[in-house]
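Sending over a structure as structure tokens; questions will come in a sec.
What follows is part of the complex, with its chains left where they were.
By letter and in written order, the chains are A and B; residue numbering begins at 1 in each of them.
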């Protein structure tokens, strides 16, 4: 009655061997090329420009207008419309790929083959097969391969992870999340491929586990064949369950997640002035053997909005990339997490393809990432 | 791969034959007995007391303390701990049943057999088989049988129905709804049986159709075997999809529904001062053949919070009950709607029982209700 996701039979990269530190002199900056100057590219350029550990060496895009726009603000940065130039240049240490997902594999593979470290915008690749191949290529050459799951560097997300890890919320019962807005419809990927990586990476980061089962339902409202609203139900090995609602059609922008634990509950609202609110609420069942609503005690205590630092997540992500390159340490947004995210997206697609049938994901055969 | 809900083989009552008006003189009031004085009972008593068309004839409950509490406030109302008294009394025209669902069938059947009209608190019965039986019994005796789906009388719900019926929202793309709070866990029914009837009746009322497919996922967090959080995905014959989140575990009380149509969108927040907000937002696709995000136009216009009347829904529901009894008109919260709600709950349970498998519901063989 369920469909197995294809990745299960594939071997996964071992996480134990880490890339050797790049042989850079102590204070040397990582020379980075940014490939793809669409929606996200300019943000990457801006942050790399400000990052002390990086030197913005190249911007690359096939469209002259995009290159012209960047050069007006950063006249000193070398530019090219040809990826060949970037890959061939020995002065480029690392490549940041911000192109449509269908090109991720090819561009990343070529960069890795040329001995460059790679940061590729989410999702890591268009299939788990490609993701695994990239990981193997990176590992064999001891290069950093990092997917750009920026939310892992968001201070609210980080704070919540700390709360969960410290046991402050107790065991996680369930998580319910909505990531919706009016637009932007993509012509090449569905809302699952576009928005799913955010919530899937965050869940992975918080719970440290990959869902065991998935069921999903979607509709392609505006563009035939491209789902723009999806309801995803997830079941985890720990028995936690989660619901993820993704949509390009909504009255207003909403990015809200509710986490319910045995001890406390959290509401994470990314668009709010108080992005994290911790509720000291729960249910106590004194005598688990004789239950009934007379035995339950509902506890509603204080609500705290902890002060959150205002760091820009993308800046922290790029700093982590550079640090991984310079020290060999694994980045927080690891390739392993990136692979789990792609496997989950594929499982969602498999469920949609089987009319909402339940899809199982095999446990990861590699490390926990 | 999917499971058929059991009701499909059952014959359903015909809706064409309506109960004949009760032979009451022009101004006579309906003499009503309220059975069950737990959570909802006192509200029923209060509203019946104020309703000119009704005469509160009896209150019935097996617990002396409950009877005593009511009698302090309504000393003139006759009371009894014995349902036999109520059923046997020829001066009782109608019975309102507000007991736990497991007793609905027996109490309702006995009342109908005794020639009394019946309003039974949601859900209509504990199974579609029982519901059908009650409907057949009511029809054969030309009595009113009405499930207490109070939200159908809520002014915001009514207003939204008008908007949909008038085509103001356009075709409905999807609906997403959350009905969550901290408590109250029931020991005899799951959160699906407790809270599901509200949203299932509302969806039925707005869309005029029963879902064709259901998948659901739940967890019994606090009391083993009793789901207290459930994520339900629904697919309708019109291709609209819906997600319903129900939970007895939440940081705060939330009752919010988002409706996205081709023309406009609506947010219905039952706990807000402005329960209905209409967004003149949408996506326009000028040339459906050549798509891509360059062709789409996103429209965000005015947002309107229409003025809503402050009538108490339960009062309107009881007035409709009395009106049905006196005139023979079908109540808005009809038995047909009640049956569809029970069928849908059963389909959800079937999905949960098959680990989230997709369950199909047969179309109703009777009228649309």
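Basically, a residue touches a chain if its C-beta (ideal position, glycine included) is under 8 Å from a C-beta of that chain, and two chains touch if they have at least 3 such contacts.
Bear in mind the structure is a predicted one, so any value in this text is a computation, not a measurement.
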Subunit number of the complete homomer, 2 shown here: 4
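As a convention for this text, only the chains that are shown with their structure count from here on.
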Angle (degrees, nearest 5) of the CA superposition of chain A onto chain B: 180
Chain A contact footprint on chain B (complex, rising order): 1, 173-174, 176, 178, 182-187, 213, 215-219, 221-223, 229, 231, 233-235, 239-241, 243, 245, 247, 249-252, 258, 260, 262, 265-267, 277, 279, 281, 283, 285, 291-293, 296, 298, 300, 303, 354-358
